[in-house]
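First comes the structure, then the notes that go with it.
Complex shown without one protein chain; remaining protein chains in place.
Right, subunit A next:
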């Protein structure tokens, strides 16, 4: 019975916590709804247009790895974004993130518009305002179809051949719509990026990858053995054709301004120029067998990988350091006698250990954006990582403290030591022996866990992998390089921790 009350109190606490968050966000949201149409004024006022893009979609948007900062984002959509900013007379800031993150950021006010090869789908029309199409409603590049293995060219000649076959598609994409409506009898395998789909296709996990015709051709050019077939095109629905700009719901003034600029672009035929330029953008083709390709990519991109590793290690260090500070506080609270704050601390630890880190990252990025959209993504990510780590560190420290022999506590108490002196002079110095190696292991965990933050392109090793992936059209090769780097680092770190553990044991 007692246990039951405890658990229910915990749940009440949790729901109160969540509730207050929601109210805050709700309040924020309602002010946003009141200020409907103010975004354009706000952009002009701050003199900056923030555009979100997912730079893994050549030739529309991709990263030139030889450049840094804002200049690295290239492609026809990026030229288009620069043109819009120029026309509005403001500075352009491009924020790179996963496609899903771009769409989500549009909803929570982190970006002013999304320019990332967005096509119209029924779901998207509900979630955002969509501009007029800025590119190609009729031509080849609006075609949507299926990538297949080259040796299956003669097996799959029409859409009907995919009955019962596996087709990879990005969730919520235009291709998703076409696959659902025109390949009703195929099995859908959802993917987060086209590169992943290509890998699945190559190793035979799926039979086809749904994508835009032009993009598919690009992939086929770079990858031996895959083929974009003209026979396997979807019947296009005119309502959903064309590439559009995504604008936050209700921002009609901004929508109108954008449509105005789009009209100019169309009149002058600018986008076609940008598109051609992007298609011809200098890309060094990487050739040879798998090992040679991996080696070439490693040689060409090693400074980026190294930088990514630096970011990964830095992130892990800051996270564990911050996590240790907060975690120690929570560990001490959990060991205290005050039932209420003890419960509060348990609720904190349970809530964080009971939810996935990726979810927490998204949660914090969204909450911070709702509170103040000027907070950089990196800050939200670091806060989320620290809070996540603190829950685990709290348990490490609590365990370390409890691992000190009960006799030590009793001896200190029997001598009349104050609680503070007992903890600082007797318990902590002994607990540290079991805490330090565990903290080392937590650091190793974080080195790996920070890869989840790559959804937000903050520049750690996994983000670098994504960038190199798009730059080279190869995904297994950069993944192999990243894997080797992770392995070397975590292996040496764990050796170090083992050594530390041995040293600690000797001094007992």
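Everything that follows uses one rule, which is that a residue touches a chain if its C-beta (ideal position, glycine included) is under 8 Å from a C-beta of that chain, and two chains touch if they have at least 3 such contacts; residues count from 1.
In this text, contacts and distances are computed from a predicted model.
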Which of the following is the UniProt-recorded protein name of the chain this complex doesn't show: "Pyruvate dehydrogenase complex E1 component subunit beta", "Aspartyl/glutamyl-tRNA(Asn/Gln) amidotransferase subunit B", "Polar amino acid transport system ATP-binding protein" or "Large ribosomal subunit protein bL32"? "Polar amino acid transport system ATP-binding protein"
Among A:65, A:237, A:430 or A:490, exactly one should touch the missing chain; which is it? A:430
Contacting the left-out chain in the complete assembly, out of A:65, A:93, A:222 or A:408: A:408
Subunit A positions in touch with the non-displayed chain are 405, 407-408, 410-411, 413-418, 421, 425-426, 429-430, 508
